[in-house]
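Have a look at the structure below, then the notes.
All protein chains of the complex are present and in place, except for one that has been dropped.
After this line comes chain A, so read on.
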Amino acid sequence: MIVPYALEISVVCVGIFLLMVDAFLKTDKTTIAWTGVVVLLAIFGLTFALGPMPKGVIPEGFYVLDPTSLFFKRFLLLATVLTLILSVDYSPVYQKFVPAASPQAGLGEFFTLPVFACAGMMFMVSANDFIMIFVALELVTIAFYVLVASMRKNQGSLEAGVKYLILGALSTGFLVYGITWLYGITGYTSLEGIQSVLPRVPEQYQPSVLFGLGLVLVALGFKVAAVPFQFWVPDVYQGAPTPVTAYLSVASKAAGFVVLLRVLEPFVTTPAFQVKVFGILTILAAVTLVLGNLAAMSQQNLKRLLAYSSIAHAGYLLVAVASLSAPGARVAIGFYLGGYLVMTFLAFLVLLNVAKASGGDDIRDFNGLGKRSPVLALGLLIAMLSLAGLPFTIGFLGKFFIFEAALASGQYVLVVLGAITVACGFYYYLKVVMAMYWQPAAPSATSIQVSPFGHFLIGLLVLAIILFGIFPQPLLGALTHL
C-alpha cells in the first residue's frame, strides 16, 4: 500500500538529491536541471498509478487526495518541469547578475528551489486543515523569496525580492490572524470541523466568522494576485528572473485558487453565509477584472504587461469562483488554469529568448520579430491570441466555460464587465502582435537563433493550445470529478 503523501515525499527527496549533486558536481550545472526534469516527469507518470483515496484512508484528516488535488499535482509537476527548462535557457543571463565566487555559482540553488516550491504547492492543493495550509504556504513562499531576489547584482531583482518579502510577510500575518478568529469561534482548524460547526454558529458570532474569513481572503488574494492585493505583482514580475516570473504567475496562482476553493467550500454551502460570501467574491472579481485589464492597456514592457494580464486572468477565475453555485464552475476553473499554464509558459518562453538576444523586454524590442524569427513570432502570436480569447484556442474555451457558469448562476453584472474587459484584452494583446508584424525592426536587431529543442517545445505548446481549443474533451474528462 502506498503512503498517501508518497508524491510529495518523493519530490522533496528529489530536491535534496539535487542539492547533493550540486555540492559534488564539478562540471556543467545544467545537468542538475535536466536531472530534475527527468525525475519530475517520472513522478508525473507515477501520479497516474495513484488513484484518488477516500477520506477514511488518511485518518489525520489534514490531507486529502481527491481528484481535484491529484489533477493539480500533475499540473504543478508540469509547471515545474517547464520552469526548469526555461531556467536552463535563462542561465547565461542569470550568471551575469550573480557574484562569480566560482564558475556557475548560484545555479544549483536556482535549479533546486523550484522543486521545493513544487513540493510545497503539492501539499497546498491537498491541505484540508488551516495549519497544513499555513505550513505548506510558508514552504512555497520562502522558496519564492529566495528565487525572486536571487540575481544579487540586479537592482530590479533585489527590489522585487524586498517587495515580495514585506508584502508576503504581511499577508502571512493576515492569514494567521484570520485562522485564529475562525478557530476561536468554531474550535476547529480543520475545514471539515469548521463545516460541521458553521450551521450552528449563533447569529451574534456570524460577523466574527466573516471577519476571520475576510482576513484569510486577504492572504489568499495576495497569492492569486487579486485586486486590491495586487500591488506587488507588476514590480515583482518585472524584476524576478523570467522563469521565476512564469512559475509565480502559473503555479503559485493555481495553488492559491485550489486553497481558495477549499477554504470557501464550508462557507458557500452554509445558507447563513452563502449570500454574504458570494457578495464579497463578486466585488473582488469585478474590481480585479476591471483594474487588471485597464492597467494592462497602457503598459510598454511585455513582462509588466503579462503581470497585469495575470491580474486580469485572476479576475476571470474569480468570476468562476463567485459563480460556484453553478455546476460547471469548478470544471471551468480547472480548465482555465490548464489553458493558462500552456499559454503563459509559451509567452514567457518566447519572451525569454527574445530578451536574451536583444537585452530588453520592452514591447519595442519585439519590433519586426515576424521577420527576424518567424517561429518565435508565431509562438508569441498564438500565445497572445489565446490569452485574448480568440476561438479555436484553449483560452477562448476557458473564458467560454467561465461565462457559461457565470450566466447559469445569474452573475449578470460580472458578465457585462467581462464583455467589456475582453475587448480591452484584445487591445493590449494585439499591441504585441502589432509590434511583431507591423513595426520595422531596429537596425541593430539581428535574427534570433533558437535551439531545435526550443523549436520542439514551442511547437508542442502551440499544438496543445490549438488541439485543446478545438477538442477539449481529454482535458475536460480529467476534470469531471471536480
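List of remarks:
The working rule: a contact is a pair of C-beta atoms (placed from the backbone, for glycine too) under 8 Å apart; a residue touches a chain by one contact, two chains touch by 3 or more; residues count from 1.
As a convention for this text, contacts and distances are computed from a predicted model.
When the listed names "CRISPR-associated exonuclease Cas4", "ABC transporter substrate-binding protein", "NADH-quinone oxidoreductase subunit M" or "Raffinose/stachyose/melibiose transport system permease protein" are checked against UniProt, the chain not shown comes out as "NADH-quinone oxidoreductase subunit M".
Check A:Tyr205, A:Phe231 or A:Trp438 against the missing chain and you find that the one touching it is A:Trp438. Residues of chain A that touch the chain left out of view are 328, 331, 385, 388, 390-392, 396-397, 400-401, 403-404, 407-408, 415, 418-420, 422-427, 430, 433-434, 437-438, 470-473, 476, 480.
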